[in-house]
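Only one protein chain is missing from this complex, and each of the others stays in its spot.
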Amino acid sequence: MGPSTPEAAVEHPEAVRQLHREFLRAGSDVMQAFTFYASDDKLQNRGYINSKTLTSKVINTAACAIAREVANEGGALVAGGVSQTPTYLSGKGKGFTQKEFQKQMSVFMENKVDFLIAEYFEHIEEAEWATEVCKATGLPVATTLCIGPDGDLHGVSTGECAVRLVKAGADIVGINCHFDPTTNLAAIRKMKTALDAAGLKVHLMTQPLAYHTPDVNKQGFIDLPEFPFSLEPRVCTRWEIQAYAREAYKMGVRYIGGCCGFEPYHIRAISEELAPERGFLPPGSEKHAPWGDGLRLHTKPWVRARARRSYWGNLKPASGRPFSASLSTSDSWGVTAGDQELEQKTDSTTDEELKSLFSHSENST
Amino acid sequence: MGPSTPEAAVEHPEAVRQLHREFLRAGSDVMQAFTFYASDDKLQNRGYINSKTLTSKVINTAACAIAREVANEGGALVAGGVSQTPTYLSGKGKGFTQKEFQKQMSVFMENKVDFLIAEYFEHIEEAEWATEVCKATGLPVATTLCIGPDGDLHGVSTGECAVRLVKAGADIVGINCHFDPTTNLAAIRKMKTALDAAGLKVHLMTQPLAYHTPDVNKQGFIDLPEFPFSLEPRVCTRWEIQAYAREAYKMGVRYIGGCCGFEPYHIRAISEELAPERGFLPPGSEKHAPWGDGLRLHTKPWVRARARRSYWGNLKPASGRPFSASLSTSDSWGVTAGDQELEQKTDSTTDEELKSLFSHSENST
Amino acid sequence: MGPSTPEAAVEHPEAVRQLHREFLRAGSDVMQAFTFYASDDKLQNRGYINSKTLTSKVINTAACAIAREVANEGGALVAGGVSQTPTYLSGKGKGFTQKEFQKQMSVFMENKVDFLIAEYFEHIEEAEWATEVCKATGLPVATTLCIGPDGDLHGVSTGECAVRLVKAGADIVGINCHFDPTTNLAAIRKMKTALDAAGLKVHLMTQPLAYHTPDVNKQGFIDLPEFPFSLEPRVCTRWEIQAYAREAYKMGVRYIGGCCGFEPYHIRAISEELAPERGFLPPGSEKHAPWGDGLRLHTKPWVRARARRSYWGNLKPASGRPFSASLSTSDSWGVTAGDQELEQKTDSTTDEELKSLFSHSENST
Partner (left out) sequence: MGPSTPEAAVEHPEAVRQLHREFLRAGSDVMQAFTFYASDDKLQNRGYINSKTLTSKVINTAACAIAREVANEGGALVAGGVSQTPTYLSGKGKGFTQKEFQKQMSVFMENKVDFLIAEYFEHIEEAEWATEVCKATGLPVATTLCIGPDGDLHGVSTGECAVRLVKAGADIVGINCHFDPTTNLAAIRKMKTALDAAGLKVHLMTQPLAYHTPDVNKQGFIDLPEFPFSLEPRVCTRWEIQAYAREAYKMGVRYIGGCCGFEPYHIRAISEELAPERGFLPPGSEKHAPWGDGLRLHTKPWVRARARRSYWGNLKPASGRPFSASLSTSDSWGVTAGDQELEQKTDSTTDEELKSLFSHSENST
């Protein structure tokens, strides 16, 4: 078993249900079924190869059922999602890659999801192929890439990527994961410019990390030395998320969410910032006063003095870590799709292979 | 309504249940009923004054039931808890203060908790009074203070506090909240030295924050400008928590837990670090390999190279916030128990009062 | 009186002489006469308006004499220099601007300088005018701009600037001041690319700050909140300067120097790094062993252990300032040449005017 655990929908449904519910109460309009990386080829990579019970069909069916159950508690939509596949990365071509997506589609259609999300693509070609498969279902499709503002997907510019996705059938295009809100919005701006120039009218979608990543290179936060187990000091505050939501809204983005690192209170921050536009506050705000106003009741007067927007809006929070630097140097060994180093492995790395990686790692520091 | 929300046990039992369950699966041996600050006098302070349904009896009964239900899923103990009261802080004396504690005891006894925790005391006198009331039930009592290593509780040294708590009847003594693990253990060391010198044999207990607070003064993290809504960059990593658990164990502490900022994965880090001593891993470790070993399966080779203890154990994580300092200057207006500024308020601070606080705050910068 | 003090050559010749000598002993090949901002129009701005003794002629003659005297102690060249003028910034046109430069030329020719430097220009047009005036003397001319890699001088790209300077007559082109070594070299690279593309063969020159300025915007370090009286934490170490010298040399730069913040030991670091190429060490290295080797004699063994290149080359020096951020937000009120705000003033700012600036400043934070 490895870093991805889609089987939770089967093994711990009450946990997945409660997680959905907390996002719903925080104001989410969409319950995205917990199907990330739950394609059969990925599950095989992760050691489920001989499993008869933990197939993508079983897992994704359970995930859709939970998402729908909770969505019904609050009038939210349900989305099914697909993402990049080992099949593509291993260079097996369009036919095999689209077949993986199609297998997932059939589950989503049976479970009557409201729309489809094709997300977390690092190659525009694979994103187009996924979009086509989604589009063929007749449902609305939102496609997002992992791409930065000055970066590109192997030679295709951020703006051009957006245009190609629309041409492939996407109703909503945008960016998810890999970068922080600021970097994400800078890239979205390039998409918007290119779409406007091409005369294409679609909605924009942002799902950045809730981690500050001003120091990442093109490949995103995965290359940060802190990924994935020491990212805590980079987590955004609720105020930083409110600023992001406002900025995204001003830019014309109307599908405003988050990716890794977002907890329910971050989504609630989006809902609160945009409450004037949405016309209501989410259930989860019932006991959460805006801009720290609940501190009026605090015992200590200097804490009561923090009950104001100008205080939290201007605070630059300290890390309490004087022995840490504020930025890191990204790892990157310069390999891309097709390289042998990136071929998907079905077995775990051996100790021998690891040793060679460790020594490579130390020399590259 | 204000910053404390004990009524969740009544209003959202499924959320409280799931939270308990995640801590249980992370390896917690104790389900502490969700009764913090749920004394009648505190509830009145928080605007529940006219409530017939949200009495401390109703809330604490619900909290005990949930704790017991989940404890039974994994053989954990259930603890009931009391903490400092507005009654004491407002100077109403021993009789009234102990009466508040007694009201809570009756609920705990009816619900057959396994032991009692008297925690979060900023005054040794009130902690003694609480310990006496707990002790009178016949159940084991664990009492913890909010106290730093060089700090003191209004003139009583850290070591002397420990001795007085044992004399008041505590079976376990220690420190909770207000300081980070490092600061907490430095204070525990002083307690241990004093207890040894006095020939007293009791167990020690640590429940530090999961926030780095090297920059706090005597009154703890409440005085940090980031409290309570911008503490994210200070959150400990799992590796930092493992180091804390090991250090506490070496020092002889046997009740090793956490306070504000601890999430289930932090508790799991304690369970994993002490797995050799406990003889087993918690259920929540089933899919969490030690020291990042799950990264062996990662797509990118430089991430696979992070699958080792020396990598995570030595990493100094960056904050991604180059415009923030690493430490903050604590607020502190120099007031203590008895001062008019600290008298408990039943109404929320008025706008007029707030204005005067804001201006005080700006001048004290 | 004001921030610039060229009159030191007249009033404290022994201090200027000793400063030149320390740079000479550090390995400088050029003694640049101490004539920065010593044009008549600038001196008038600085309150020397009624002075009969402190004219630009008197000051620059004294500066040339001292430079020549020290240059002769070590076989160095003497350069005379001109820089941007209030006349240009106030929009008085080519005739008046070139007249200011010509007045300075006559002093340089009388004093037989070896070549001319036209430096610190923020407008390509004025730099061209200065280059023409210098070129007319028949002496070699080195012209440098204050320009960053992605910045531009009011619409003219970094590369195009370099080409225009060569066409105006410059024998050496480059960049001085405003940015740190890293930023400076990134801009030099653009100049080199453009010059190569245009088939122009001239020498390149770099004179960056000795201050780290990763956080400045187009207008350079002047906009940093720390300018000019709190730049200490940004000062480069000798090792950082050695790295800069090596990188510049590799890039093909052959006039490698420094601007504000460079002290003699920084210049010595350049001389030591390039000693293999130059074939000798400077006199000032007689008692300065390379890479901390002198520490072999230190009393404490852990300090002796620092006597090696890998130690100093990899060290990331701490600031000792945990309450400071690592980066600053630049000031910038968005005004450029021609704006009323930038018109040169002959009187000091009045208290009334200052008050309005202070309030503008606080609102722009």
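When the chains are written out, they are named A, B and C in that same order, and each has its own residue count from 1.
FYI, contacts are C-beta pairs under 8 Å (C-beta built on N, C-alpha and C of every residue); 3 or more make two chains touch, one makes a residue touch a chain.
Given the structure is predicted, the values throughout are model-derived calculations rather than measurements.
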Per the touch definition above, residue among C:K57, C:R246 or C:R304 touching the missing chain: C:R304
Where the unshown chain meets subunit A, residue by residue: 215, 322-329
Residues of subunit C in contact with the chain not shown: 1-3, 5, 14-15, 18, 21-22, 45-47, 89, 180, 211-215, 219, 222-239, 286-287, 289, 292, 294-308, 311-312, 315-328, 331-333, 335, 341-342, 344-345, 348-349, 353-354, 357-358, 360-361, 364
Residue ranges of subunit B at the interface with the undisplayed chain: 316, 322, 325-327
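Following the convention adopted for this analysis, only the chains that are shown with their structure count from here on.
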Centroid spacing, where centroids are CA-atom means, of subunit A and subunit B in whole angstrom: 32
Rounded Å distance between subunit B and subunit C, as computed from the means of their C-alpha atoms: 57
Contacts with two or more other chains, residues of subunit C listed in rising order: 322, 325-327
